[in-house]
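Shown here: the complex without one of its protein chains, the others still in place.
As written, the chain order gives the labels A and B, with residue 1 at the start of each chain.
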Amino acid sequence: MSSLHTVNKSSSSADVLNSCLRTAVAGDTVLLIEDGVYACGSSQADLLLFSELDPAVRLCALQEDLQARGIDLSGGMNGRITGRIEAISYPQFVELACHHARTISWF
Amino acid sequence: MKFTIVIYSAPCSSQSATSAWQFCSALLDGGHSIYRLFFYHDGVHNNSQLSVPAQDEINLPLQWAKLIKRHQIDAVSCVSSALKRGVLDAMEAQRYEKSCHNLSDSAELSGLGQLIDACIASDRVVSFGA
Partner (left out) sequence: MTQIPTEATTETVIESTAVKKTLTFISRKAPYGQSYAKACLDMVLSASVFDQKVNYVFMDDGVYQLLKHQAPAAIHAKNLSAAFPALELYDIEQVFVDEASLLARDLSVDSLCLPTSVICSMEQIQALINNSDVVFNL
């Protein structure tokens, strides 16, 4: 039974994203929310983190938070988006919480 | 599905409580239900009637109260978290000889047992913290 993980801190401010990705397993979804979406800006450190992540872990980012912070997944802050991260909205966040057996919040 | 939402953070100190409220709104719009809202730790500040946000900012305690009343949601503020943070109902204010009480009438003070009960009774538990 898989898990939905939410991460709300930037990887540069806290080690929370790293801890989350260590814990996530194939079939889980990691959803970046709030300041967590800055990981979509694809710093070299974030790119490395995501490149080492099991490809069977789904990566998403909350569209409302991306928009708030001026991050465009199609181009990225500096055009370096991984391409692996899918923008979703709150209704889809709810669907993910239903689909996965449990939601684990990393903050 | 039946959800319990746990809110750990105060309304103005971080985005977390707003995210929780937006999630709750989305899940209710999607036809799901909320078994209980459990405000724990700094989250109890979401149920204070005394906060005065700036005019051009969201009044989250008010929005929570509206959501709770519109959907008849059971909203609990953890009593020990609330007492030490100064969010009191009339009974506790009298008990501790405080000059006023400020708990929103949309929530009640109760213990962690309500959270455990909610975990047992709900299909999903989602937490929001800072």
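Following the convention adopted for this analysis, a contact is a pair of C-beta atoms (placed from the backbone, for glycine too) under 8 Å apart; a residue touches a chain by one contact, two chains touch by 3 or more.
Here the structure is a predicted model, which is why all the values come from computation and not from measurement.
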item: Contacts of the hidden chain among displayed chains; value: A, B
item: Missing-partner contacts on chain B, residue numbers; value: 6, 8, 40-41, 78-81, 110-117, 119-121, 125, 127, 129
item: Residues of chain A in contact with the chain not shown; value: 1, 3, 15, 19, 22-23, 25, 101-107
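Heads up, the rule we're going with is that only the chains that are shown with their structure count from here on.
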item: Chain A-facing residues of chain B, complex; value: 1, 3, 8, 14-16, 19, 22-23, 25-27, 29-30, 32, 123-130
item: List of chain A residues in touch with chain B within their complex; value: 8, 33-35, 64, 90-91, 93-95, 97-98, 102-103, 105, 107
